[in-house]
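Encoded as structure tokens, the structure appears first; notes follow it.
Let's turn to chain A:
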Amino acid sequence: MADTSRQQARRAHGASGGILLNGVHKWYGEFHVLKDINLTVKEGERIVICGPSGSGKSTLIRCINRLEEHQQGQIIVDGIELTNDLRNIDKIRAEVGMVFQSFNLFPHLTILDNLCLAPIWVKKMSRAEAEKTARMYLERVKIPEQALKYPGQLSGGQQQRVAIARALCMNPNIMLFDEPTSALDPEMIKEVLDVMIELANSGMTMMCVTHEMAFARSVADRVIFMDRGEIVEMAPPDEFFSNPKSDRTKHFLSQILNH
Partner candidate 1 sequence: MEKGNFMKRATKLFATAAAVALGTAGMASAQTLDKVKKQGTLSCGVNVGLAGFSAPDDKGNWTGLDVDYCRAIAAAVLGDATKVRFVPTTAKERFTALQSGEIDVLNRNTTWTLGRDSSLGLSFVGTNYYDGQGLMVKKSLGVKSATELGGATVCVQTGTTTELNLADYFRLNKLEYKPVVFEKADEILQAYQAGRCDVYTTDASGLYAQRLQMQQPDEHIVLPEIISKEPLGPSVRQGDSQWFTIVRWVHFALLNAEEAGITKANVDQMTNSTNPDIRRILGKEGEFGKGIGLSADWAYQAIKQVGNYGEIFEKNVGSGSRINIARGQNSLWTKGGLQYAPPIR
Partner candidate 2 sequence: MTSTTADLRPPRSEVGVVGWLRKNLFSSPMNAILTVIGIWIIWTVVNAVAHWAFANATWDGTSGKDCTWPGAGACWPFIKAKFSQFMYGRYPEPQRWRVDLTYVLAIIGLVPLMIPRIPGKLFNTIYMLVFFPIAAFLLLVGGYFGLPYVPTELWGGLLVTLVVASVGIAGAFPLGILLALGRRSRMPIVRWVSVGFIEIVRGVPLITVLFMASVMLPLFLPEGMTIDKLMRALIMVALFSAAYLAEVIRGGLQAIPRGQFEAADALGLTYAQKMGLIVLPQALKLVIPGIVNTFIGLFKDTSLVLIIGIFDLLGIVQLNQTDANWFSPSTGMTGYVFAGLVFWIFCFGMSRYSLFIERRLAESDKR
């Protein structure tokens, strides 16, 4: 799509640079995982999604870059609608960075190669240029000295920061985080959260599934609570934490904050 047509598309869907979900449903076989999800994320907005396990929050953000397929409704990312059209999917994936709970670094490549892989093969950058970008982002996540090591040689926290840098190397407009700190030891959580906070402050559009409520409180524009496949509550953090409307939210918050 040419740039102008994309702008038109953005205007048409009213989601310029952001994400729009419109009546999205998803089933796993007979199991209804996402029920009528309606959500608009504006450019630069930072959303934190929380909820009990099995509530569909991971599925939701995985639908956004088509790691999961939705069956009903509309998902428009950065002005592009997600359909079965492979060109659209590739385009969206290049625009949307994703960080996983289990890091998913490529163990057979060095840190630097992990970072350069997509820029070279997808963005068709030269090696030198890709390396320059990669080192810049490694600097930004504060592990420039690890560039030539392999993922297996790094701690979990370091690996997750590499994963974030790897996503950033594609210069995405939107970043998705799927429980980025759940697999980490407590002392490593902070180093990853610091990077995420820094990123949030730079004005990136972010959707983050996490149970780090302190993080939600400090950076989120809105907090979403999901339960049994639906959005139960959606509010700015102050309101969300101080005055939850739904009983289910209250119950969840009481459990997660008082443990």
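Just so it is clear, contacts are C-beta pairs under 8 Å (C-beta built on N, C-alpha and C of every residue); 3 or more make two chains touch, one makes a residue touch a chain; residues count from 1.
Keep in mind how these were chosen: all candidates are chains of the complex that A comes from, given by their letters.
Bear in mind that the values here come from a model prediction, so they are computed numbers and not experimental data.
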item	value
Selected neighbour of chain A [touch, this complex] from 1 or 2	2
Chain A to candidate 2 touching residues, read off their complex	25, 27, 29-30, 32, 35-36, 71-72, 227-230, 232-233, 245-248
